[in-house]
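A single protein chain has been removed from this complex, and every other one stays in its place.
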Amino acid sequence: MSGNGQRRKVFNSFFYSFAGFLFLYSAYLFLSNIDQLFVTEAAIKTREVTDIWGEDREVLNQFAGGFWKDVYFWKSLNLTLAITLITTFIATILGIPTAYALSRYRIPGKSVVEILFSSLIVMPGSVIGICLIVMFNYGPLWEMQNWLGFKFAHSIFPGMVIASLVLSFAFGMSAWKATFDSVNPRFEQVARSLGSSRWRAFRTTTLPLAKSGIVAGIILAWTRAMAEFSAVLFFCGTFRELPASRFSDFTKLLQMDQADWVSVAVWAQVEFGNIEYGFALAFVLVFIGGISVYVMHRIGAKGYVW
Amino acid sequence: MRNVGLRSRGGWWPALCIGTTGCILAVYILLVTSNWIYLGWHDTLYFFSKSRMWERFWLTVWTATISTSISLFIGIPAGYALSRFRFPCRYLFASIIDLPIVVSPAVVGAFLFGITTRFPFDWISEFYGIYIGRNVYGVLLVQFTVTAAFCARLMKASFDMIPVRFEMVSNSLGAPPFRTFFKVVLPMAKNGIIASMIVVWARAAAEWEGLMLFVGATEGKTDIMPFAIYLDWNGGMMGWVTSMSIVCILMAVSAISAMKIIGGRSNVW
Partner (left out) sequence: MIEIKNLNGALGEFQLHDVNLSVRKGEYLAILGPTGAGKTVLVEYVAGIFKPDKGSIMVDGEDITSLYPEERNIGYVPQDYALFPNLTVEKNIAYGLEARRMPSEQVNAVVSEMISQLKIEYIRHRMPLNLSGGEKQRVALGRALATKPRLLLLDEPLSALDENLRTEMARELRRLQRDVNGTFIHVCHNFEEASDVADMIAIMNEGSIVQTGTLKQVMDAPKNEFLARFVKSQNIFSGIANGSGLKIGETALVKKNICEGDVIVAIRPESIKISGENNQKGENLFSGTVENSLLKPYFSEVVVDIGIPLIIYTMKGETFNRGDKVNVRIPPEKIVVIEKL
């Protein structure tokens, strides 16, 4: 029997090693970059020469670009969190009825719908960004925007909301659909035979049973909205370098002026040389993402693939 | 008592659900076809006939294929381990593995940019003379990073769907664990694995934010399709941009359709 035990040990360690490799690779990727947060001589010298946004070089030369002292950091975070919350809210309001319809009702061309949403999840972000731009700036929607006196692209509301909504909705909806698929339709049938209307049957039988799945879907939708980069970059661009006059008073009131979406800010800062600051923002995103993933795993979200 | 409150014809709930679905669908379909509407049939054909388009397409295809193969090699065993083995703190473990696919790919690109100048990469550069950075190898690395964990997740889902009982029966019949894996588990998971492979490939072909931050653009060498769209858009070449978007959309849709046909119901979507 020891021969078998040996073989099983070898088998187990063989497979463990692959999983372990991924674990180590991921951990290494994130942890080893911590030293990017520390300022080097070369970086200070570079900053002496260039001056992009007139930022305070003293602050930037501190650890992690002194990001917590920078007002624009907090504005970016504020902006991103507010927008993603709005996006998640809209995705939930629209997504749950849609998921329910796709799960329970016979809709013609259901497989087309499934292919459509699944394709969006694997499509390049730049393509989605371009699609948004073409859709809003060149089609019949252009006329509508002229009529409203208001351009959707390059705006905070509703531009950023729409950009992050595209994929957030798709992810959330597939999660909610899976949840409703897993609840036995019998309960609603019996509830209706007892005299409940369809809404009451849904509310009192399916909804309580789907609770954890719906929460998981909401977290998923929010996480995806936070991770959105390309669509926001293409559709809205950067706001950091724009003069203060470009922003409405309302936006200034909300402390959202002259701030970028956080993922876009990471790119912008790293691109223009503030490596420590950029990485600090990146770590903030990693931290938020990590907590989301962990919570999702703990809830026991089954089969939700990112 | 019999008919009190029973006359509730249809109700508003189904109408709301189906109405919302219809509107959303219309919006999304408009989104996806807007490129083609803008460009028109004639112009699309014009751009399709340019070799520049196909060079990029071919670059995208072969880099995605190679990185998918590497991801599969690592992802299948890793997925099996995640599926079958119970070990302490496995939630933490799984969360860390998932991290590269949860955060924005731009962030991943930034981080890769950080690690390629040190161990083990500088060691590889010295010894093997292969520099991984602003070239095709960089592209492969980025694609691998975002797809390996994704692949492991999908494989885990495929293996989760095969009951453990089959392996137990195989063991009780005397088959050693490796034989069980290759002769029992893998054939049963075949459909799921192929379907997942297609999705992973599509994801690799769609990766570009990491490239933007890490690899930079070298015409013909590293500008795979999605990246090329960004570059051309910066250059204002709307025609190229929209036609390449159409190609990408078609690639994604055909990959998903192939997955649906092969995988059938045995997949996570």
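So that you can tell them apart, the chains are marked A and B in the order they are listed, and the count of residues begins at 1 in each.
Everything below uses one rule, namely that contacts are C-beta pairs under 8 Å (C-beta built on N, C-alpha and C of every residue); 3 or more make two chains touch, one makes a residue touch a chain.
This one's a predicted model, so the numbers in the text were calculated from it and none came from an experiment.
Engineer: Can you tell me which of A:Ser111, A:Asn146, A:Asn184 or A:Ser212 touches the chain that was removed from the display?
Structural biologist: A:Asn184
Engineer: Hey, which of A:Ser197, A:Ser230, A:Gln269 or A:Ser292 is the one touching the hidden chain?
Structural biologist: With A:Ser197, A:Ser230, A:Gln269 or A:Ser292 as choices, the missing chain is touched by A:Ser197.
Engineer: For the chain left out of this view, which of A:Ile107, A:Leu209 or A:Val295 touches it?
Structural biologist: Checking each option in A:Ile107, A:Leu209 or A:Val295, the one touching the absent chain turns out to be A:Leu209.
Engineer: In the complete complex, the non-displayed chain touches which residues of subunit A?
Structural biologist: 184, 186-187, 189-198, 200-201, 204-205, 208-209
The criterion applied here is as follows: only the chains that are shown with their structure count from here on.
Engineer: Just the number, please: Cα centre separation of subunit A and subunit B in whole Å.
Structural biologist: 16
Engineer: Taking the touch rule as given, give the residues of subunit B at its contact with subunit A in the complex, in rising order.
Structural biologist: Per the touch definition, subunit B meets subunit A at residues 5-6, 8, 10-14, 16-18, 20-21, 24-25, 28-32, 34-35, 37-38, 74, 77-78, 80-82, 84-85, 91-108, 110-115, 118, 145, 148-150, 152-154, 157, 160, 176-178, 181, 199, 202-203, 205-209, 212-213, 225-227, 229-230, 233, 241-242, 245, 248-249, 252-253, 255-257, 259-260, 268-269.
Engineer: Hey, which residues of subunit A end up touching subunit B in the complex?
Structural biologist: It is residues 4, 7-8, 11-12, 14-19, 21-23, 25-30, 32-33, 36, 94, 97-98, 100-102, 105, 107, 111, 113-120, 122-128, 130-132, 134-135, 138-139, 166, 169, 174, 195, 197-199, 202, 223, 226-230, 234, 263-264, 266-267, 270-271, 278-279, 282, 285-286, 289-290, 292-294, 297-298, 303, 305-306 of subunit A that touch subunit B.
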